[in-house]
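My structure is below; once you've seen it, I'll send some questions.
All protein chains but one are shown at their positions in the complex.
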Amino acid sequence: MIIVMSGQATEAEIKHVIERVEECGFSAHVSRGVERTIIGAVGSGERREELKALLAAPGVVDVTPITHPFKLVSRQIKHDRTVVDVGGVRIGGHETVVIAGPCSVESREQLMETALAVKASGAHLLRGGAYKPRTSPYDFQGLGIEALEFLEEARRATGLPVVTEVMSTEDVEVVAEYADMLQVGARNMQNFSLLRKLARTRRPILLKRGPSATVKEWLLAAEYLLAGGNPDIVLCERGIKTFETATRNTLDLASIALAKELSHLPVIADPSHGTGVRSLIPAASRAALAIGADGLIIEVHPCPERALSDGPQSLDLAGFSGMMRTLCEPFRAMAAPKGDVKAA
Amino acid sequence: MIIVMSGQATEAEIKHVIERVEECGFSAHVSRGVERTIIGAVGSGERREELKALLAAPGVVDVTPITHPFKLVSRQIKHDRTVVDVGGVRIGGHETVVIAGPCSVESREQLMETALAVKASGAHLLRGGAYKPRTSPYDFQGLGIEALEFLEEARRATGLPVVTEVMSTEDVEVVAEYADMLQVGARNMQNFSLLRKLARTRRPILLKRGPSATVKEWLLAAEYLLAGGNPDIVLCERGIKTFETATRNTLDLASIALAKELSHLPVIADPSHGTGVRSLIPAASRAALAIGADGLIIEVHPCPERALSDGPQSLDLAGFSGMMRTLCEPFRAMAAPKGDVKAA
Amino acid sequence: MIIVMSGQATEAEIKHVIERVEECGFSAHVSRGVERTIIGAVGSGERREELKALLAAPGVVDVTPITHPFKLVSRQIKHDRTVVDVGGVRIGGHETVVIAGPCSVESREQLMETALAVKASGAHLLRGGAYKPRTSPYDFQGLGIEALEFLEEARRATGLPVVTEVMSTEDVEVVAEYADMLQVGARNMQNFSLLRKLARTRRPILLKRGPSATVKEWLLAAEYLLAGGNPDIVLCERGIKTFETATRNTLDLASIALAKELSHLPVIADPSHGTGVRSLIPAASRAALAIGADGLIIEVHPCPERALSDGPQSLDLAGFSGMMRTLCEPFRAMAAPKGDVKAA
Partner (left out) sequence: MIIVMSGQATEAEIKHVIERVEECGFSAHVSRGVERTIIGAVGSGERREELKALLAAPGVVDVTPITHPFKLVSRQIKHDRTVVDVGGVRIGGHETVVIAGPCSVESREQLMETALAVKASGAHLLRGGAYKPRTSPYDFQGLGIEALEFLEEARRATGLPVVTEVMSTEDVEVVAEYADMLQVGARNMQNFSLLRKLARTRRPILLKRGPSATVKEWLLAAEYLLAGGNPDIVLCERGIKTFETATRNTLDLASIALAKELSHLPVIADPSHGTGVRSLIPAASRAALAIGADGLIIEVHPCPERALSDGPQSLDLAGFSGMMRTLCEPFRAMAAPKGDVKAA
């Protein structure tokens, strides 16, 4: 932590800061200048948070951290890339993984038709919402347990492991019983109670980036899961909120490369929510893989114009099948730089 | 809902859309033009969501809603302004209400000292976090039930009703037992499970706006509470995330005037989180009242430089007392336009 | 400048950075830690820019400035507040200044009617666009010199000094001939050629904040004007671009208090562009004054629904007159904290 003090700071104020730094378990290195005095707090004291509060001390003009606040998610702790096994499908390894299915499970027929089709097109995992976070209380809220049962049936029929969202601490057990991977939705990325509970399940977690979360905040949300005991975390970039309205969100593809530079966890992309525009999804998917994403999650519906949620951004069965043919492995192999990023 | 179709849309495509509109319970008014054909879906059909999905139908280029999606929060439903009673303090009435206290309850002494001081300075309600949503799992997470007990003691000592955050559905009962008003934090604004549970408590709710929530999304979050049976909702603007880094968030004061134009619910401002800069808080507080806010929530700590959370944006006891003297009633009376906005 | 180096940085890498710091005219203070080594570059060397480039040197993980990059605009250089005289009207002094008039000058009649009305309602300066920056080349682009002549006539008729926008270096002379104050529009805030030319006129400048400019970038744009020789600069906050679409921009009122804390220049608010919503303008104006703005600039049109630009955000003559009655001086006097901010 670096504490920057005003050039007008008195000796007493500087002394006070030095004492506080030492009280918090760090050693203080002072560099006096005309315009500013710099105090470096060096060491591994536990009370970093208290150092930050020194911004409120007289004479202090800035407090800047010099190390990343996350630990277990960091590549500095664990250089080897993590590979997460979801019902036998490995995310973060050499193969690109595609998760596909409807936004919401609407009926047995809709799910089955979609599941069989995405399996035939080459998807590796099946998605489908049973509990839906909806902006309006009057929108379709999901079929709940009935949907979980349909998902289980679809898994048996297709062999595809199932990913589905869990919205509440109270639902964690039941969803974990049915699903192979539990998804934390973007709006729940900083629902810390939910994270703490999910840290104690045995299921792998798909952690979506919040619409206004920095990469650092996203990694710290993952840190909650790892610190709580769950090492099987896959990150998912799904677009952030910006002033641009032509797309539903702004897909921050560079964040995928950045997250993989900072962390050993696998990262996938969600171009469906990331763009919200059906025609852009195939190109955005290719770009995501080219920048190093370990996989994709794609919304597919047999008849998007009758979807109860996210119709405009859902591919139909033929559209998904067409897209999958453009994502052949050589493409990605070529994209991967020197085997480094993908060295599992 | 207005469905805009391409000038190249075929008769069959137009006919298909008309049929779907009618199937959803609306009547279709068609205006054909050279560049575009417009289909107005008029009526009170329940299946608005399905109309939106028509964006995925062939020939459709846009689907635009023409009415607001919220109902119970709207001033069109209830023109009289709502006044929320919190332990005898009325929010949304003629008087400005000030909620003050520490970000986190850190100890019995810290809370007591703060509570007595803010009471003496004129605060109407006491805030203090027992369960803290923290970006990092390594930061102070709150004292939990112990803090709730200190809060109860502080209420007895000062007579100030207590506002505190509830982070999880599982904590709702216990927090409701101790607190007079339950706060939904910004990051939980779209934690719909929590909203549904809070809709069923008897306690009034302080609903913070999410850092990337539009005013419309914020009102729809309140709609969850009202639709679920809780009419005692106070909205709180606490700043949104933008590119500006000199302040912690960008306090969107105009959203207060807008929320009061659209809704009958009271709205208060949180200039502590909204700016994150101690020196700006008094001026931002005055501006919030001038634009029509019904109250303020302010972080106060006896020694901000030792605070375990939010030190840099906390006022000390003297700072809070000084600010309160600049918020005298005549100021606000003058600010209020023609008794309209405040007509309780 | 603080240069943060990795804990793995070699002695040679550290030595190289120290040499470069000294080569740039600073002295280097080194604090070695396990995780990071901190090098403080202290002194008043001119080659700050080269220090920043050290981020590209091996072993360096961060370079952080510790002083503000602006000089002449800073309150540290000139503590007394600047008062700018525009044709006899003082901006930044004890009185609130209101600039009003149409977005575009559309005709002699439209301008005259507006000018007389805003004068009668108490405005101090007249605004009106002669050269209009329009997003589309097909929108009304302004009447040019003809409009300047109408503005001159309106000044003679009302006695109100005139503020108008200059969009191009080539127009500076002619606009300066007619106008009392030259406005730099938001989209030209970083048109550095224009700033350099305006630095050499004798006219005061109204410098609007760019829609994506930080407060720091805004002050640095003003620094171009001061450093080039023009001390008569008034800053204007007019809203920034964010994800919120219910308002045209997000009026960042806290930036006014912040700009006045950092700089001695006067700051006014533009609630017309800042909100883009007519009904919010009076309340936003009061809030701007309450937070310390030295004045307001307001769009007024005799018949907003026939305006060739910005109709939806223009007040009509009665609306402006009504608003002015709510901005009485006592209001502002009460808002001003301890005479400090306004100590001219």
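Note that the chains take the letters A, B and C in the order they are written out, and that residue 1 is the start of every chain.
What we mean here is this: contacts are C-beta pairs under 8 Å (C-beta built on N, C-alpha and C of every residue); 3 or more make two chains touch, one makes a residue touch a chain.
None of the values given here were measured: they were computed from a predicted structure.
Remark: the residues of chain A touching the chain excluded from display are 212, 214-216, 240, 242-247, 250-255, 257-258, 261, 271, 274-275, 277, 279-280, 282-284, 286-292, 326, 328, 330-331, 334-335, 337, 341. What chain C contributes to its contact with the hidden chain is residues 20, 48-50, 52-57, 63, 69-71, 133-140, 167-171, 187-188, 190-194, 210-212, 217, 220, 223-224, 227-228, 241, 278, 304-309, 311-312, 314.
By the touch rule set out above, chain B reaches the unshown chain at residues 2, 4, 29, 31-36, 38, 40, 42-44, 62, 64, 66-67, 241-243, 245.
Basically, only the chains that are shown with their structure count from here on.
At the interface between chain A and chain B, two copies of one sequence, more than half of the residue numbers in use appear on both sides, so the contact is built from largely the same positions. The most distant chain from chain B is C, comparing centres defined as mean Cα coordinates. The mean-CA centres of chain A and chain C are about 38 angstrom from one another, to the nearest whole unit.
Measuring from the averaged C-alpha position of chain B to that of chain C gives a distance of 30 Å.
A straight line joining the Cα centres of chain A and chain B is 26 Å long. In chain C, the positions touching at least two other chains are 242-243, 245.
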